[in-house]
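Before any comments, here is the structure.
Complex shown without one protein chain; remaining protein chains in place.
Here is subunit A:
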Amino acid sequence: MLIDDDQDDQEIFSMALEDINSDIQCVMASNGIAALEKLKAKKPLIPDYIFIDMNMPRMNGMECLQEIQKLDHLKDADVFMYSTSSDETMIEKSKALGAKDFIVKPPGLALLTEKLMQVFKMQAGR
């Protein structure tokens, strides 16, 4: 799942996943509240990976991360922060709140594809 208010970034993210494996299913949410609706639905969505943008309207990435951490059925999901900014304090804070890693949005599709492959390989090889 990708939670990001930027539709360009949603599109780029989908393209990168397509390049890795066209079988990967990705649910998009434009903000934290919309994402939580889906994650807390009667038939809840249980993604393997959740990527959260930092700078979002209504509920910022950090608040969204905290809410997701409260959900029992998502205990096994790997949650990543996914943002343009690379502020040290934000990185530390998100990791302290339970994010697996803080991924800085790379300048290019190939770079993003490569980054995501690394993430999946690493998590798969645990």
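Assume a residue touches a chain if its C-beta (ideal position, glycine included) is under 8 Å from a C-beta of that chain, and two chains touch if they have at least 3 such contacts; residues count from 1.
By our rule, contacts and distances are computed from a predicted model.
The unshown chain of the complex is recorded in UniProt as "histidine kinase", chosen from "Aliphatic amidase expression-regulating protein", "histidine kinase", "Dihydroorotate dehydrogenase" or "ATP-grasp domain-containing protein". With the whole complex as reference, residues 5-9, 12, 15, 30-31, 55, 57-58, 84-87, 105-110, 112 of subunit A touch the missing chain.
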